[in-house]
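Of the protein chains in this complex, all but one are displayed in their positions.
What follows is subunit A.
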């Protein structure tokens, strides 16, 4: 998904740049009849607006159904899930247990024990595969299914003080 998002970003920025370049390239020669320009391009604008609204509706529907965040009111019992309790402290993690199995859903119950932290799961190629905030007074429930076994890293993704960047631990997926 990440590479698709990146590619969409690059293509859209390039398209917008091309439109601006087209206008710059056609800016020197003066067309005195501005009302005719506005009349023509206001018509295009209406269609452009409708296109964006339609695109927005389609994207909204497909990206939010089902809702991508696990239901926080639900319990994730140990018989259906591998439950991992995560505590975030300045500047270390506690994780019980720190080993899980691939292919079965893992429910991470994450809380911040002092300040806000960010629980980010990185695979062996240092790609972020999922995250949630670790907040004082709350338990965030993150459900993730690991496709591949390996040594995953947990990195802090919310600035939490001077050793924020050193707040790293390991999760083993068998």
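Operating definition for what follows: a residue touches a chain if its C-beta (ideal position, glycine included) is under 8 Å from a C-beta of that chain, and two chains touch if they have at least 3 such contacts; residues count from 1.
The rule we apply is simple: contacts and distances are computed from a predicted model.
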Open item on the list: According to UniProt, what is the chain that's been left out of this complex called? Choose from "Ribose transport system ATP-binding protein", "Cytochrome c oxidase subunit 1", "ABC-type quaternary amine transporter" or "1,2-phenylacetyl-CoA epoxidase subunit B".
Closed with: "Cytochrome c oxidase subunit 1"
Open item on the list: Considering the complete complex, identify which of A:72, A:96 or A:172 is in touch with the unshown chain.
Closed with: A:72
Open item on the list: Even though one chain is hidden, which residues of subunit A still touch it in the full complex?
Closed with: 1-3, 5-6, 8-9, 12-13, 16-17, 19-20, 23-24, 26-31, 34, 37-38, 41, 45, 48-49, 52-53, 56, 59-60, 63-64, 67-70, 72, 90-91, 112, 114-116, 118, 120, 122, 126-133, 135-138, 140-142, 155-166
